[in-house]
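Here it is, the structure in full.
Left out: one protein chain. Kept in place: all the others.
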Amino acid sequence: MSTQVPKQTDESSENATDAETTVPSKGDARREEKRRRAAERREERQAEEAERAAAAEDTVELKVFRYDPEVEGKQEPRFDTFHVPFEKGMTVLDALMYSRDTYDSSLTFRHSCRQAICGSDAMFVNGTQHLACKTQISELSEPIRVEPLPHAEVTKDLVVDMEHFYDQMHAVEPYFQTNELPDGELDEQRQTRENREKVKMSTRCIWCAACMSSCNIAAGDNEYLGPAAINKAYRFAMDEREGEEIKQKRLEIIEQEHGVWRCQTQFSCTVVCPKDIPLTEHIQELKREAVKSNLKFW
Amino acid sequence: MSQSYNRGLIEDFGRWREFSAGMWAWIFHKFTGWVLVGYLFTHIAVLSTAIPAAGAEEAVLQAGDDVYTQTIVTLEELLLVRILEVGLLAVAVFHMLNGTRLLLVDLGIGLESQDKSFYASLVLTGAITVASVPTFIAGAF
Partner (left out) sequence: MAERYSSFSSGGNMWLLQRLTAAFLIVVLAFHFFLLHFVHHADEVSFLMSAGRMETLSYYSLMVLFLLTATFHGVNGVYNALINQGLTGTKRTVVKWTLIVASVVLIVQGIRTANAWAGIGLF
């Protein structure tokens, strides 16, 4: 059971040097003493809590990847173990939040909606990409290993740098474009039911990057657009309201060297996507569309 | 963000234990593909002993004493070569079956059962290879 021991020693030594350089006022000294006591009490409480949890019957063991470039004792990545009392319906995110709130407030991860719609908490749980808030503890074998998404730079603990992923998403121009406007200025741009059905699954992407993280090719070729961006391109290329001309432009984007041709149909993205988007199917359909439009061009 | 931690090689192939069916199919297809090109080059190198052999006397050719025939016969007498040939068959059969699977995937056929078709390729490769062993080893002893 390791909680935040290294950080605490760091903090107190920092404070000590502060105290030496500037002459502390009485109030400062008192506050300092108070803080120290509070920290002590917190540590005691955490230790008790941890002991109780470890001894209790229905607890789950979490092994969580830890790394913090800004704290000296934590620059070397390591795994921390947390024992969390199990409750029916508990998700990996719940367990992480419990660990953070009870044992170590420095444990860092992204989350927001807690209902699989904001896409902030994709992580690597027991060896596959999962949305932490959509993954039931009861379906995992213990100890549960929680790591940040592979193939991305780790910023801190479970937080990875998403910038590259967002760049790839933006590269496919992920917004509706058309130059075939209806006649009346106020007319709606209606989509047929069939066409809506066709793009339905592809609209469900929540930009979580689980697919990108699972892809071997994206790992080797940094310029590869990746499954999510190609799926985004599919969503618009297949939308009939955009018209032929825009579709050609979209096909050109996905047909570039680091676009669809890099896909090796490993299906890893389709397997991990938390929104069940048939990514490989969409990529394959775009390949065929591209080939067809090239043949027509001849 | 001033620093970040890259987990290195473990990210790519250190995770093979966690690979899913389609990823294994990819690894095997790659491996077999490379073995096949490698073989294609050696194959042509060995066969091209036929070029000097073509200049031999008719009688030498009849007796099978030319360079080409001698080279092949010497090679085929080695048990090791026979075993490697069985290996080559397995590699080629897998590449063909999984290649067919990939062609179907490219056509958008049977995407939902892509994992099952991979397992089927493996089992069939095994069966065809085992069934061919007698023919491939014949005359080696």
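In order of appearance the chains are A and B, and numbering begins at 1 in each one.
Going forward, contacts are C-beta pairs under 8 Å (C-beta built on N, C-alpha and C of every residue); 3 or more make two chains touch, one makes a residue touch a chain.
Since the structure is predicted, the reported quantities are computational estimates derived from the model, not experimental observations.
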Touched by the hidden chain, restricted to displayed chains: A, B
Given A:Arg66, A:Arg262 or A:His282, the correct residue touching the omitted chain is A:Arg262
Contact set of subunit A toward the excluded chain (per top definition): 167-168, 170-173, 217, 220-223, 252-253, 255-257, 259, 261-262, 264, 287, 290-291, 294
Need a quick check: the contact residues on subunit B for the chain that isn't drawn. 30, 33-34, 36-37, 40-41, 44-45, 47-48, 50-51, 53-54, 56, 61-62, 64, 66, 68-69, 72-73, 76-77, 82, 85, 89, 92, 96, 99-100, 102-103, 106, 132, 135-136, 138-140
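In this text, only the chains that are shown with their structure count from here on.
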CA centroids of subunit A and subunit B: separation to the nearest Å works out as 40
Help me check something: in the complex, which residues belonging to subunit A touch subunit B? 67, 69-70, 75, 77, 127-128, 150-151, 153-155, 161, 216, 219-220, 264-268, 271, 278, 280-281, 284-285, 287-288
Using the touch definition up top, name the residues of subunit B that touch subunit A in the complex. 1-7, 11-12, 15, 17-23, 25-26, 102, 105-108, 111, 114-115
